[in-house]
Each structure stands twice: as C-alpha cells, then as structure tokens.
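Complex shown without one protein chain; remaining protein chains in place.
After this line comes chain A, so read on.
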Amino acid sequence: MTIMKKLLASAVASALMVGGAQAEISNNTVKIGYLADMSGTYRDLSGPNGLKALEMAIADFGGTVKGAKIEIVTADDRNSPDVASSTVRRWLENDNVDMVAGLVASSVTIAATKVIEENDKLGLVNGSAASSITNEYCTPNHIHYTYDTYALSIGTPTAIVKEGGKTWYILTADYAFGHAMEADVTRVVEANGGEIVGSIRHPFPTPDFSSFILQAQASGADVIALANAGADTTNAITTAAEFGVTQSGQTIAGLVVFLSDVHALGTEAAQGLQLTTGWYWDMNDETREWSDRFMKETGARPTMVHAGIYSSTLQYLDAVEKTGSDDAQTVRKQMMDTPINDMFTKNGRIREDGRMVHDMYLAQVKTPEESSGEWDLYKILRTIPAEEAFRPLADSKCKLISSK
C-alpha cells in the first residue's frame, strides 16, 4: 500500500520534472518539528539546548530557503512513545510539518519514525543510541546522524584492547539494551585478542553499585566495561571513584557516556574514563568557533548531539535549497548524494539504510590537574575511522538493504 503510494508519488514527481514544472516547497514554508525530552533524564543531552542548536542552524542558513519561510514547532516527548506518536502524527497530518528533528529516547524514535514513514515525511534522528534504528527498524524516511550503540560499544573496546587492555570485566544492565551491548563488547574484545574474565548483571535501574564495583575490582581485570547508560553509568562511575578503581590501575570503559554526564560527574570522579564520542567541542578551530557561539547562547558547551542537530539541520536545508523541494524522498536522496564536510565531521556520508557514517573518536576524561576549566574534559586519544565505527551493510537486517 505505502509502496504503491510512494511509486505513484515519485511517478507524479518525475512527470512534473519532465514537464519542466518546478518542484515545490509545500505551502511555501519549511516546517520543522523539534521533539525531545525537555524535562526528564535526557534533558541535558539534547533538550532545550538542542532547540537552540536547531535555531542557530536556521539563522546561519539565512532564515529562509529559496524564499520559503522556515518555521519551528516544538514539543516535550516526556520520554513516552505514545506522546511521541500522537504529537508527530498531529504535526504531520494537521500542521504540515515537513521534518522532525531531535528524537532522543529510542522507544520515542522508533514510534515517531513509524508515523513519519506512514506520512512519507523526513526524520533526522540525533539523540537516540539504539543501532536498531537503522537496522530492524529502518525506514526510507529517516536518517540516524550522530552516533549509535554499535559505534559506541565497538569503538571503545577495539581501541582499548589494541592499546594493551587485555582482560575485561563487564558490568551489564540486566535488560535487552545491556545484554546487546555485552554481546557486542565480548565479540569485539575476543576478536582483537582480549579475554573476558568475568561479568555481572545489575538490575535496571540500580542506585547502589558498591557490591558490583567491588567484584569487578576483585576480578583484577585490566578493564571494567560499563554496559549500561544514563544514571546507571554515572552511579557506577561515582562508586568506582570512591573505591579508587582508576587509581589502582584499572581502566573504566564507559560505553554510553556524554559530555553532559562527565560534566555533571566532574573530573575528580570521572578521570581516566575512556569512552567513544562522535564529536568533541575542543577538537579544532571550527568546532571551537561554533561552540563559543553556542556557549554564548546557552551557557553550556555543546554535546555531540547538539552538534549533530546543528549539522544535520544545515544539511537538510541545503538539500531543500538545491532541489527546491521539501518532498521527503527528493531531499533524502540529495542528502545521500552529498558528502558532509562541516564542523561536525569530514567526509561523512549517509548510507541507504539511513545511517550517517563518519569518524568517531576515542576519548579519555582528563584528570583534575590536566583540566584547565569546567568544560575542558576530554583528551582525544585516537580517531576511529568511519568504516570501522559503524555496522557494515553486509550485516544489516534493514529492509531497504535486503530488498536489493
């Protein structure tokens, strides 16, 4: 049914092109819906500052695209898939929204992208972690931009094993997300010649990590990997700091850690933590220039998600301008054909499954002595090339790939 619709739509579109009629921007307005957690757990990761990043992108683009206005509507998803699904449905069906940005909690993103696919609009996913978003839940109507769990759980272990961290102990959140990451880490560590000496599962969520950290410490492993996220990760790191884990020579590898988490923890607690990030504000002049402007607006340094929102919005607007259309498929194709070279990444490209592949970075949190200020938090240890960082298409379960 939807395929028929799409075929028909593209047939009509190409007929128009052939006829020389100009492709159009509907209602002469490009309307962007920003859906994110504005009040809950993921507020710092994306939230109101992400909206600011979106507004900065629109302002930098010039405020209009091909003479069409650019409008923003926003909503708090409250981390609830039903709020997301009903809000996005209303935006697309009643309010003529062309593109949905933000999209943080994975459950919210999967619910929203289903609705976006039904309405054949476009979603630019920046906040979500789950790699399933471009795997079993992929649609021809969204792009996953900044990072995903595959990149995070592959990047850090590969790099650490290569750097000599041979024995591993894994602390896993006891639910699907944690299990998947544990499996990824195990595979990568073993493939690179490391060894898993033990693992323990903790309930989700866990406020007190002492017994788990003590066991990890007693295992004598070189590396303690945290296959969890959010508050569980920060709690585990705080506890590890109290027990002096890094000081006694063990490395802690955080799999899903953001700049906002490290900022909240402080260098005292988080020092020595190794993690993978898609972007860091203090990498080069371009990133610093943008981050300074961002900081002036918001009072905080941007996370990789904020940078991703900025970059992806510019890419989107650029594609709308080049094609003169806000039709989802036309714009997506244009975006796929255009390599991404901006302050976010160099030579990034969007694959047909909707995954934007780009270089990722292995970072280490600085010690209080090394850090020169509140936001001087990471040392970049090495670059993880795009080909290594993301799931190869050969392993993809995405319907857009297998249909070929």
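Note that a contact is a pair of C-beta atoms (placed from the backbone, for glycine too) under 8 Å apart; a residue touches a chain by one contact, two chains touch by 3 or more; residues count from 1.
In this text, contacts and distances are computed from a predicted model.
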item	value
Listed names "Succinate dehydrogenase / fumarate reductase iron-sulfur subunit", "4Fe-4S ferredoxin-type domain-containing protein", "Branched-chain amino acid ABC transporter permease" or "NADH-quinone oxidoreductase subunit F", with the criterion being the UniProt name of the chain not displayed	"Branched-chain amino acid ABC transporter permease"
Candidates A:29, A:64 or A:80 - the one touching the absent chain	A:80
Identified contact with the non-displayed chain, of A:54, A:70 or A:110	A:110
Contacts of chain A with the absent chain, listed as residue ranges	38-39, 43, 48, 73-83, 85-87, 89-90, 94, 106-107, 110-111, 114, 130, 132, 137, 174-177, 203-204
